[in-house]
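I have a structure here, written as structure tokens, and I will follow up with some questions on it.
Note that one protein chain of the assembly has been removed; the remaining protein chains are unaltered in position.
Presenting subunit A:
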Amino acid sequence: MFRRTFTTLLAGLSVSAGLMGSAAAAEDMRIALVVKALGIGFFEAAAKGAEEAAEELGDVEIIYTGPTDTTAEGQIEVINSLIAQQVDAIAISANDTDALVPTLKKAMQRGITVISWDSGVAPEGRQMHLNPSSNPLIGNMIIKLAADELPEGGEVAVLSATTTSTNQNIWIEEMNKVMDNYPGVEVVATVYGDDLADKSYREAQGLMQSYPDLDAIIAPTSVGIVAAAQAVVDAGKVGEVNVTGLGLPSEMAGAIESGASKSFAIWNPIDLGYSATMIAHALASGEAEAEPGAEIPMGRMGSLTLDENNQGAMADPFVYDESNIDEFKSIF
């Protein structure tokens, strides 16, 4: 008697778990958006963008999935079950560049379109990779944000991460290349806060003391920008010194509110999920081919041009200011 109840209970458990996943119309194209781990605001926002794209396309079903923790093994289990379901396309933000390659190769062999976005997979494991932005676009954006607030020109300083941070160094280099487009704006110093909150804070303080006429601090790092904004507030220089650069909306909401930062930039996860879905749809339906030089349509985001490594940059970093910060600060 006991055993019967017990097994019925367990069978009921698995059946009811089974009913939770609802089957959609079979003829829909099924695109799986695989993320590093579920429950991360950034990826939840990307899923929102993917749903938006699906609605626009009409005949697309989005499967938003990922492991519970950010491991390659977890993603492999997820991909295996997607292969088994014969989905039409997999768009993945990978936990590991190399470890996913054998499994994704298998997916491609079975006719599934595979693209990576945000965090890429080695070229042999995907058809193309979607970068949220590109180094030249970021380099231009950080100086543009500062220059837009300085129509008469002025003095700006850069607060970077460490002297050896590859990303930051490339962005600053790209920024210097386009300085001619912003006449009157002068970079007076570049200092390094080592991506430590306290050191970045002290470096920002030092900048304001050394350059009393400083108009803006550009921090292309999420640690530095928050520390610099705090230093500006504490020095009572809100309105005189504008802090801008790259930061996270959740961490920068206070700085926007206090006025220490007029605007800053970072990629928009909603646009990223939207574009990844549009591209996956275009490739899976045969509308576009993933090959060097190809132009792939991305709906409202325009089109993506692939380079020789089958990579492309989606857009300029997205600008956050007081008009949209409230919407995004709860997302990531």
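By our rule, a contact is a pair of C-beta atoms (placed from the backbone, for glycine too) under 8 Å apart; a residue touches a chain by one contact, two chains touch by 3 or more; residues count from 1.
Just so it is clear, contacts and distances are computed from a predicted model.
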Omitted chain, identified by the protein name its UniProt record gives, among "Autoinducer 2 import system permease protein LsrD", "Heme exporter protein C", "Sulfurtransferase" or "ABC transmembrane type-1 domain-containing protein" | "Autoinducer 2 import system permease protein LsrD"
Residue in contact with the excluded chain [from A:Asp28, A:Glu56 or A:Asp96] = A:Asp96
Could I get the residues of subunit A that touch the absent chain, sorted low to high?
-> 2-3, 6-7, 9-11, 13-15, 17-21, 38-39, 63, 65-69, 71-74, 76-78, 80-81, 83-86, 96-99, 101-102
